[in-house]
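The block underneath contains the structure these notes are about, expressed in structure tokens.
All protein chains but one are shown at their positions in the complex.
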Amino acid sequence: MASFLTNNVEVVAIVLFSIGFTSLLLHKNLVKKIIGLNIMDTAVDLFLASMGYVQGKTAPIVENGIVEASSYINPLPSGLVLTSIVVSVSVTALMLALTVRLYHRYHTLNVDEIYLLAREEVRRK
Amino acid sequence: MNLFLWILLGFLVICALAATFHRNLLSTVIIFMGYSVVMSVIWVLLQSPDLAITEAAVGAGVTGVLFFVTLKKIRQVDDEYSEGKKHEEEKQD
Amino acid sequence: MKKKSRTKNQSLFARIQSFLDSQDDRLTEEMERDEEPEPPHESKLPVWGQTVEGLASGEIRFFDKIYPFAAFLLALFIIAVLLVTASRLPRFGGDSNPALNEVTERYLEDGMEETGAVNLVTGIILDYRAFDTLGESHVLFTAAVAVLVLLFDAATEKQDLLENRDYDLAGDTVFREGVRFLLPVILLFGVYVVLNGHLSPGGGFSGGAILGAGLILHSLGYGFAATEKLVNRKSYGALTVCSLCFYSLSKAYSFFTGANHLPSIITSGVPGRIFSAGLILPLNICVGIVVACTMYGFFSLYKRGRI
Partner (left out) sequence: MSWMNDIPLFSLIACLVCAAVSSVLKARAARNVTLGLLTAVFAGAVALTARGVLENTNVTYWMGHYPAPWGNEIRFGILEPFLTALFSGVIAACIVGGNRHLLSDVEEVHLNRYYVMLDLLLAAIQAIAYTNDIFTAYVFVEISTLASCGIMILRHTGRTTLAAVRYMIFSLVGSGLFLMGVIILYDLTGHLLIVPIHEKLVSLAQSGNYHLPMTVSIALMILGLGIKSGMFPFHFWMADTYGASTPASSGILSGVVSKIYIFLAVKVITRVTGTELFYETGLQNVLYGFGIAAMIVASVSALRENDVRRMLAWSSAAQVGYIYMGLGLGTPEAMLAVIYQILAHSLTKALLFLSASSLSDASGGSHSFHDLQGAALRNVPAGIAFTTGALSMVGIPLFMGFVAKYLFMTAALHVENKALLAVVALVVSAILNTAYFLRTVIRLWASEGNERFSPFRPSAGLVAACAVLVLANLAVGYYSQPVISVIQMGINLLG
């Protein structure tokens, strides 16, 4: 059991997560939404990486043949974060491509306007 | 090192807020790239050099470039669009 | 208020009318008929919570009203809960946290011997938990195919319309000289990170991203035509497919022998040498190739609609 001050990295990660999460949900501009998505993803990564950190220990790269568990930090979260970074860059690329396409068609980045335009288009048919 | 970490974490929050609330998209993207660089420094502090390299290459590098190209593409669409319009007006005249 | 919204809708209506004349998906036709575009970051219409008469069906109206409010409440709720949770988690940096258990211990103590990798993170992601990483590289592949679907523009295949119109960095001497100076360093560093993934920080993904960034820089400095000699559509397809297939098949062999307790012909070698760590080096190279090609492919697709 710890508190806000000792778990500072975790708390900051949650704050960042909430900033990203809210702007992904509420921002109307698509590019801003994607920035929010990226902030959310990096916040999750920070949260995960902070779980692996152990005070006063070094990166898990074996040096001088020392293979004692007590001298390195937990390597597993780093591996998971690597995976998570790949996922987030893939998703970002896809979302940006969707944005470019929508902009080509509707000439706006505002989701609401795009939505109205699309509805009207459907009604026309 | 603790103080340094605090400063960097504060910087991250400020960057995130600025990126969310700034009105200019280009500045937003640049702020986001700054955010990524700070993040990679934090990862060095958290003893994860693998992540630091990846974040620097991906977050500040490739993702940033993708955002830039997207914005550029959007401006290009706008340009073509107004050029097309000008063209049409000339024809009408 | 109502009047105000109607006038705004009027302009919207005009825009809609004009571009609906053509149902065609091609941009150029739409563009010529449309009105002045709006600056991307400015919205004229406050639409959520305000509906246009006769435009939306019942669900949409309901959705419009409730969405921002509900999303805001949901976000607030989740944030509050998460903050309290974060403060109750095991202490940051503590050395008796639950995550430091027998799993971590074996990774740290036997990892080098069992996988042959000095960089234990690489050892974990490419050996202990290789199934995750197999999925991870296919995530990237999926995204690459999806982006190709979205942005591939057959029209640019024959004529280089877009390239001419771009602000051409290749003509900028300072930039070009900078690239000439930087590029070898970047590419060398990328190759080093890929090849030394099992010995030092880095690995296929980070190195691949660096190489991809190098390729992007190359195409900016010398033009796409020059880069195309290195990575074009054919070689892109061949490299990606071969790397992914090699990855999947070699991992299938490794999983198969592992699960059936058969001896594997792949040995881990002497830790610390470059040709050690069994499959990790070839896998890192494969991942590096896939990532580098995909990153450059993303850029090329965004920039000019093809690879």
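The chains carry the letters A, B and C, assigned in the order they are written, with residues numbered from 1 in each.
Following the convention adopted for this analysis, a contact is a pair of C-beta atoms (placed from the backbone, for glycine too) under 8 Å apart; a residue touches a chain by one contact, two chains touch by 3 or more.
Because the structure is a prediction, the values reported are computed rather than measured.
Hidden chain, full complex: it touches shown chains A, C. Shown as candidates are C:76, C:185, C:225 or C:241; the residue that touches the absent chain is C:241. Across the interface with the omitted chain, chain C contributes residues 25, 57-59, 63, 67, 70, 78, 81-82, 84-85, 88-90, 97-104, 106-107, 114, 127-132, 134-136, 138-139, 141-143, 145-146, 148-150, 152, 154, 237-238, 240-241, 244-245, 248-249, 251-252, 254-260, 264. Annotation for chain A: contacts to the undisplayed chain at residues 1, 17, 21, 24-25, 30, 33, 37, 40-41, 44, 47-48, 51, 76-77, 80, 83-84, 87, 90-91, 94-95, 98-99, 101-102, 105-106, 111, 114-115, 117-118, 121-122.
In this section, only the chains that are shown with their structure count from here on.
Note: centroid distance chain B to chain C, computed from Cα atoms, is 15 Å. Mean C-alpha position of chain A lies 12 Å from that of chain C.
Multi-chain contact residues of chain B, defined as those touching 2 or more other chains: 25, 48-50, 54, 58, 62, 66, 70-71, 73-74, 77-78, 81. Each of the following residues of chain C touches two or more other chains: 27, 31, 34, 37, 40-41, 119, 121, 201, 203, 205-206, 298, 302. Considering their complex, residues 8-9, 12, 15-16, 19-20, 22-23, 27, 29, 31-32, 34-36, 38-39, 42, 45-46, 49-50, 52-53, 57-59, 61, 73, 78, 81-82, 85, 89, 92-93, 96, 99-100, 103-104, 107, 109 of chain A touch chain B.
On the side of chain C, the complex with chain B involves touching residues 27-28, 31-32, 34-37, 40-41, 119, 121-122, 162, 165-166, 193, 201-203, 205-206, 209-210, 212-213, 216, 295, 298-299, 302-303.
By the touch rule above, chain A contacts chain C in their complex via residues 1-4, 6-11, 13-15, 17-18, 21-22, 25-26, 28-29, 31, 50-55, 57, 59-62, 67-70, 72, 74-80, 82-83, 85-87, 89-91, 93-94, 96-98, 100-101, 103-105, 107-110, 112-113, 115-117, 119-121, 123-125.
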